[in-house]
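All protein chains but one are shown at their positions in the complex.
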Amino acid sequence: MHRRRPHCTHDAVLETVGLTKIFGGLTAVNAVDLKVHKGEILSLIGPNGAGKTTVFNVVTGIYRPEQGRVLFKGRDITGRKPHRIVSRGIARTFQNIRLFPDMTCLENVMAGQHCRGKAGLFTSVFKTPGQRREERRILEISERRLQQVNLWRVRDELAKNIAYGSQRMLEIARALASGPDLLVLDEPSSGLNPRETEDLMAFLKALIEDDDVTILLIEHDMNVVMGISDWVVVLDGGRKIAEGRPEDIYANQEVIEAYLGKDDGEEGHGSAA
Amino acid sequence: MEQVISPEKKGLRNSRLFILVPVIAAFMVYPFLVSDYFIDIAFFFGIYALLGLSLNIVLGEVGLFDLGHAGFYAIGAYTTAILNTKFGIPILVLIPVAALAAALFAYVVFSPVIHLQGDYLLIVTLGMGEIIRQALINNPFDLTGGPNGVFGIDFPRIALPGIGEIFVCDSSIKYYFLIWAIVGLTIIGLKSLQNSRIGRAWNYIREDEVAANATGIDSRHYKLLAFVLGAGLAGVAGNVYACKLMVVSPESFTFWESCLMFCIVLIGGMGSIPGVLIGAAFISLFPEIFRPFAMYRMLIFGSAMILMMMFRPGGAWPRKRGAVEFRSLLEDSGRSDA
Partner (left out) sequence: MQVILEQLINGLTIGSFYALIALGYSMVYGVLKLINFAHGDLFTFGSYLGYTVLVFGAAFLTAHFGLWGAFVVATGVAALSIACVGVVMERIAYRPVYRAGRLPAVVSALGASIFLQNAIMVIWGPRFQAYPSEFIPDAKVMLGDIRISLLQVIILAMSFLLMGLLYFIVQKTTFGAAIRATAHDRKTASLMGININKVIFFVFTLGPALGALTGVMVGMYYRQISFTMGWNYGLKAFTASVLGGIGNIPGAMVGGLILGVLEMLGAAYISAAWKDVFVFVILILVLIFRPTGILGEKTAEKV
């Protein structure tokens, strides 16, 4: 089963150095250093408004940081366009699921393979042998991914018509279809019922074993964080306030205060924020 | 897709043939049964179909609001008219030239503004259409002939050195086949595009541009491509229109014309090729059918547009997505849990 990997044994896949993002007068992310190592699951936690999603948006190129750098596999990708970053090997999902609602599930997953293709206007219009081969490959990989998340049976349904939990998995399948080295998941368990959450955890564990990926995720559900993370980073008010193994973080006084205020009492179980 | 055809797909192909064959046959026979007047109506139906198909790329596939499409149409028509009357370049040679001129114009104008959102992009397209029309009226460098336009445009001819002229497109019936041949080829090409990486990328952008970008699609590139391709096809329509009428003038390329194209796409159904044909039929045939109502016919036309949107907001023939487009490569597992 899932063997806990020690942090720092491999090279860093993703590294942010002094990452700072300011909106108007508000510093949403303040000098955050982050290191995600190959083959691990790193959870980014923190109360609402801590800047977690902003970190994701900067890493995936949706926002441009005011200061700091993002290094991916040793190369500077700061301020690159989102689509370039995807082809470099970072794929993401969104907190409030963003699928292509009026397209089929299979077509949704095929989007992930887009950046691996290169058919242009003329080859597509005239359906050259090369273009056909490429389409076949896109289809094949997408179908695999769809099966991997167990959504093969709804491949021809429109994405907007499938269950919420399935939509979450579909979004992950779409991200996986680009063959990423780093998978960035924004609250993958939010809105899922306990059973679906269990399935998700099992899926992510299996993914890290079978595929050659690294996972960076934002998570509110402490069960998930404790259950699958190799390393946890805590953000509060845009700053990194703690990091460490899940069990250490769980006991960290500062973290408990960030979540619950100075008043100690309940434990940070369930959806803490 | 050229793999083994599964039985159900074959069935679907057959049912499609049942519709396609009679429709094509009807198109082939029609001009031999009616007078020139009705052939011309069908010719303009073809022009609107081509314009609708061209706008459908921008509006239907990518979801960009373009209310200046008549501008591209005008560029195609005037490029043809000017180069033909001033330099005697044959019309058929000018088809790709007209397409390239309109496409190049679209590229130059939209490169700096392609990032604008929704209605702000719409106003740029609208402004561009007006700029072109005003420019044509103002007769820059004495090229466009001002409000009167350019006249004396030649027929499309094919001549071979040594043999002489082998074809002249000089009758309603020939123009009819010319435009519908172009429409037919365009449909085949667009059909392949719809089921390709490019067509899907357009749709992803229409559905959710942020998600598309984050999934690896260069939305800027594909939006520009849609404008360039749409403009090119509108340019071709302009070419055929110019040589059919033998005269082009600014009043054929007003904002109103852009609005009609917009309606063609929406009445038919966004991103739907059969829908565009239905929309074009509605726009071009309706005023003819209701001609007896004289001045009331446009009142009826306006009301009909409102009623259509009330009862079929998705258009007359919305694009259906689903199983038929793909044949599974993982057949066994696919069947077992389907």
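In order of appearance the chains are A and B, and numbering begins at 1 in each one.
Assume contacts are C-beta pairs under 8 Å (C-beta built on N, C-alpha and C of every residue); 3 or more make two chains touch, one makes a residue touch a chain.
What you see is a predicted model; the values in this text were computed from it and never measured.
Asker: Of the residues A:Asn57, A:Thr104 or A:Gln148, which one touches the chain left out of the display?
Answerer: Hidden-chain contact among the options goes to A:Asn57.
Asker: Tell me which of B:Tyr120, B:Phe151 or B:Phe167 is the one touching the absent chain.
Answerer: Final answer for the missing-chain contact: B:Tyr120.
Asker: Looking at B:Val34, B:Ile89 or B:Met305, which makes contact with the chain not pictured?
Answerer: Counting the whole complex, the residue in contact with the absent chain is B:Met305.
Asker: Contact with the hidden chain only, please: which chain B residues?
Answerer: 65, 112-113, 115-117, 119-120, 122-124, 126-128, 130-131, 134-135, 137-138, 210, 255-256, 259, 262-263, 266-267, 270, 295-296, 298-299, 301-306, 308-310, 313-314
Basically, only the chains that are shown with their structure count from here on.
Asker: Could you please state the distance in Å, as a whole number, between where the Cα atoms of chain A are centred and where those of chain B are centred?
Answerer: Using C-alpha averages as centres, the distance is 41 Å.
Asker: Which residues of chain B touch chain A in their complex?
Answerer: Going by the criterion above, the answer is residues 1-3, 189, 192-193, 196-201, 203-204, 207-208, 210-219, 225, 229, 321-323, 326, 328-330, 333-334, 337-338.
Asker: Would you pull the chain A residues touching chain B in the complex into a rising list?
Answerer: 60, 62, 81-83, 86-87, 91-92, 94, 98-104, 106-107, 110-112, 114-115, 117, 119-121, 124-127, 131-132, 134-136, 138-140, 143-144, 147, 152-153, 156, 158, 174-175, 178
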